[in-house]
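Heads up, this is only part of the complex; the chains shown haven't been moved.
Should a chain be cited, it is by its letter among A, B and C, assigned in written order, with residues numbered from 1 in that chain.
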Amino acid sequence: MSAPSAIEYSDALPEVRAVYDDIRKTRNVPDVNNFWKYLARDPVTLKRTWQSLKEVMTAGALDPLTKEMIYLAVSVTNGCGYCIASHTAGARKAGMTEAMFGELMAVVGMANETNRLVNGYRVPIDEAFQN
Amino acid sequence: MSAPSAIEYSDALPEVRAVYDDIRKTRNVPDVNNFWKYLARDPVTLKRTWQSLKEVMTAGALDPLTKEMIYLAVSVTNGCGYCIASHTAGARKAGMTEAMFGELMAVVGMANETNRLVNGYRVPIDEAFQN
Amino acid sequence: MSAPSAIEYSDALPEVRAVYDDIRKTRNVPDVNNFWKYLARDPVTLKRTWQSLKEVMTAGALDPLTKEMIYLAVSVTNGCGYCIASHTAGARKAGMTEAMFGELMAVVGMANETNRLVNGYRVPIDEAFQN
């Protein structure tokens, strides 16, 4: 078992290539990101993760930009550097402007602050929120 | 110093009442939530937090519904029970439908999953995301 | 294996009683908290945790109040309800005033906010902080 490394298309198993092909076609990109190339070490997880992500991120009641910004909000809260970089790029591609980014970060910051104020002040849930 | 408890309007200091009044007027509600009544133990933090929240949550490049959903996404990620209850209520009031809620949770779930896959597989940032 | 429950002194093994005795003597209290009574399910972990905690929380370069407030800051950040309740009590006993509590929470809130702003804005470490 060697160090983690990207599995390129040319070295990939047929089931991995099938996923790469679907990602490239769905996203209309020439190559897949490192995330998929590293996940390819486990073809089962690669396939399940891609199928889940495709289902979850497809436009539905929420538009793609909103979904990308929510993804970014979670990644910033968790401090995942790769995810912040890739979903900032994804959100920009989906239309996030500089002003939207600024407001997104402001909300994420406030939420992380008030989440802890609630914890520390041990605030009980209002009856009105129980239902 | 007694146990934490809500400070009601009738028992509040003038500077606390001023904040309560502004919250009620801004949100057009008859009373403030427990969050503010507990935070009122520290009038300085109460005032700063309200002023910051008002500035951050006002409609701008992002609409109020999007902001409430981002707030909820962070609160769910952090596991803050009070915040989840209050911002679910806030998002509903701002127009979140059941379908939107479902998709929001799906994105939050996937983001928390893939954030960890990235960590575990130690995925390096693609050059394309560096700028 | 039954549901988790407190192991009272009267039902405890000799090695558990020895730890309870040392806690009561060290803290000058008539009984130990639930934390220890639940941890007593595993006498090895009980003993190691108590010995470590005693060593860590003893006054040294930092006084007991400062240590309790740091413990509380971490517990609030992690959202551990039991730990927030017990270390708020511990900090008060060590001298935390209402004003100190307010400032402590304000710092914890700001730190959680700016930690995420740093993540989202992808701020590189200043050369001056590298050493």
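Here is the rule we use: a residue touches a chain if its C-beta (ideal position, glycine included) is under 8 Å from a C-beta of that chain, and two chains touch if they have at least 3 such contacts.
Being a predicted model, the structure only gives us computed values, none of them experimental.
Visitor: If you can see 3 copies, how many does the complete assembly in this structure contain?
Guide: Copies in the complete complex: 6.
We adopt the following convention: only the chains that are shown with their structure count from here on.
Visitor: How much rotation, in degrees rounded to the nearest 5, is required to superimpose subunit A onto subunit C on the basis of Cα coordinates?
Guide: About 180 degrees, rounded to the nearest 5.
Visitor: For subunit A versus subunit B, what separation do you get between their C-alpha means, in angstrom?
Guide: Distance between chain centres, rounded to whole Å: 21 Å.
Visitor: Rounded to the nearest whole Å, what is the centre-to-centre distance of subunit A and subunit C, using the mean of the C-alpha atoms as each centre?
Guide: So the centroids are 34 Å from each other.
Visitor: For subunit B and subunit C, let me know how many angstrom lie between their CA-based centres, rounded off.
Guide: 27
Visitor: List, in ascending order, every residue of subunit C touching at least 2 other chains.
Guide: Residue numbers touching two or more other chains: 79, 105, 109.
Visitor: Could you please specify the touching residues of subunit B with respect to subunit C in the complex?
Guide: Going by the criterion above, the answer is residues 1, 41-42, 44-45, 48-49, 78-80.
Visitor: Within the complex, which stretch of subunit C touches subunit B?
Guide: Interface residues on the subunit C side: 79, 92, 97-98, 101-102, 105-106, 109.
Visitor: Can you list the residues on subunit A that touch subunit C in the complex?
Guide: For subunit A paired with subunit C, touching residues are 72, 76-77, 79, 81, 84-85, 104-105, 108-110, 112-117, 119-122.
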